[in-house]
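Partial view: only certain chains, each at its native spot in the assembly.
Order of writing sets the labels: A and B. Residues in every chain begin at 1.
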Amino acid sequence: MAGKTQQIKVGNQVIGGNDFVVIAGPCSIESKEHFLETATEVKNQGATLLRGGMFKLRTDASSFQGLRSDAFQLAKEVKQEVGLSFLSEITDPRQISDLMDVVDAFQVGSRNMYNYSLLTELGQTDKPVLLKRGFSGTIKEWLGAAEYITKEGNEKVILCERGIRSFDSNTRNVFDVNAIAFIKANSDFPVIADPSHGTGVRNLVIPISLAAAAAGADGLMIEVHPHPDQALSDGFQTLNFPEFSNLMKSLKPLLSSVNRKLAVL
Amino acid sequence: MAGKTQQIKVGNQVIGGNDFVVIAGPCSIESKEHFLETATEVKNQGATLLRGGMFKLRTDASSFQGLRSDAFQLAKEVKQEVGLSFLSEITDPRQISDLMDVVDAFQVGSRNMYNYSLLTELGQTDKPVLLKRGFSGTIKEWLGAAEYITKEGNEKVILCERGIRSFDSNTRNVFDVNAIAFIKANSDFPVIADPSHGTGVRNLVIPISLAAAAAGADGLMIEVHPHPDQALSDGFQTLNFPEFSNLMKSLKPLLSSVNRKLAVL
């Protein structure tokens, strides 16, 4: 640990270098039209990587669980039409083979930070893994989880801070900006910030994005939807198109003030 | 939810009735001799169900991970020789078929409370599932996880409170005795207490066992080892044989004071 952040390629985008990467897209892929419209917009605004959930883990077993395998084909079409590389959450190691030619990086969600079967098998692939921190995962456990991947030979781990649980329900989570700075000082994994989950409140996403960048994050993962109030999941923390455009405009001068710049395609 | 606790049979032991069940055994199965010695002792002291880990989830990827499939045969032999039904942790849905004839109930550990694939597939079996609460799982999320099992048709869910994370590292976890009373008042799932993990401190296991029984728990799950200081995992919270004997002696009058009694074979 400790030292210079390693650079990891997702598609042909580098994460962990001087360029700051914005990964954007809907919480869940809802239909081809919806995903294409969102993907096109976030690309036009400067995002260089695409997100979109296909397998959704929900506290309530009867909530929308994502389009699941029905999304595979349309996701492939959209990423090709738009020309962005694509990350999506994997929730079971048996999805690996199907997802291998759908995603450019696997995302492991908070609920699976301790799913060591999943991490071990992802360690046996050669695809990058974006590893979110558990709801109440300590930093030590998070780095321990990363090791389940790297010990199998896959060094391409990207950490993602997404907020932790606290005693205060005023915001959905507490975005742990200390963790960003700690990871940069003490580990060589790149670290991405997810202020959508990290706040759970739409109008806090922009200031917390700037804060994460100022603290040294290597990029952002942002939920965007054409009509957040109609989103099938997480609408309350999702930016609409003008808000996302404002975020991108605010980021540029801030990154420049810390001697970084937005990644471009 | 709410109402009379349902009674669930593990082997021929009923959990959730008036009889209070003690599940005991080592954290990990270390060898046949070790497991047989421990199983014999806990049975002699009055435990009516046997525990013993085969798949261990450890924060550090290089720690002892259990005997895994090497333990299957010896576990079957020991449970038959001793004559106790057996619970053990499952960490991956692909272990279900192998474990079907090894265990009498599946245990889902804290790290897997949000592993909805695992829960869903356990819901498709007809074996009881002991579902531990996540490190920082809310009670609502815990009951939500139980529903992933029951919605598939398997109603045999036994909840297990095993301590939650707090700001105070004085004890490993905070045993949430409120949760025991809340579950009894508001749900019809039986609830077991795990004071070994719930405290993480050997000399607190007996008082917290009594507290859990007083609050209404339907049973205990206790880590026991002939020589806790030599245990391959969790020795600091494991009772030796005389301590376990003291626990069983203390339990009897307490249970009687709340109009319950120890289950017998």
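Rule of thumb we're sticking to: contacts are C-beta pairs under 8 Å (C-beta built on N, C-alpha and C of every residue); 3 or more make two chains touch, one makes a residue touch a chain.
Given the structure is predicted, the values throughout are model-derived calculations rather than measurements.
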**Complete:** Full complex stoichiometry, one sequence, with 2 displayed, works out to 4
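Rule of thumb we're sticking to: only the chains that are shown with their structure count from here on.
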**Request:** Calculate how many whole Å lie between the centre of subunit A and the centre of subunit B, each centre taken as the average of the chain's C-alpha atoms.
**Result:** 36
**Message:** Please output the residues of subunit A touching subunit B within their complex, sorted ascending.
**Reply:** 57, 59-62, 91-94, 111-112, 114-117, 134-136, 140-141, 144, 147-148, 151, 165
